[in-house]
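Accompanying notes for the structure given below.
The complex appears here without one of its protein chains, the remainder shown in place.
Then we have subunit A:
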Amino acid sequence: MDQILIFFYTYKEAIFIIALSIFLGIEVISNVPAVLHTPLMSGANAISGVIIIGGIILVGHADATTLNTELILGIFAVIFGTLNVVGGFVVTDRMLEMFKKKKK
């Protein structure tokens, strides 16, 4: 029980953010037209690539003087994260470009 309270207190700001973000997420995308389901999903997918920040911090403070597991796997995390971010945003843009073209 104490552990739960300690957890809450330690991360109180983060927990506030989570609670509010859930409502924000629901609110922001409610009533989205079916035409946009795919681009929305793909754009959101790119945002989940925010894990790249974690990858950057991880490799940023890893020991870069020798080849070690942390460094190598960390580099993979950064590559994967970037793939998610860049690929996600580019492909979403490409899809939306297609939609735009026909709007006239």
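Rule of thumb we're sticking to: a residue touches a chain if its C-beta (ideal position, glycine included) is under 8 Å from a C-beta of that chain, and two chains touch if they have at least 3 such contacts; residues count from 1.
By our rule, contacts and distances are computed from a predicted model.
Trainee: One chain of this complex is missing from the view, so tell me which of "PadR family transcriptional regulator", "NAD(P) transhydrogenase subunit beta", "Amino acid/amide ABC transporter ATP-binding protein 1 (HAAT family)" or "Succinate dehydrogenase cytochrome b556 subunit" is its UniProt name.
Mentor: Its record in UniProt gives the absent chain the protein name "NAD(P) transhydrogenase subunit beta".
Trainee: Touching residues of subunit A against the unshown chain: what are they?
Mentor: Against the left-out chain, subunit A lists 3-4, 6-8, 10-11, 13-14, 17-18, 21-26, 28-62, 64-65, 69-71, 73-104.
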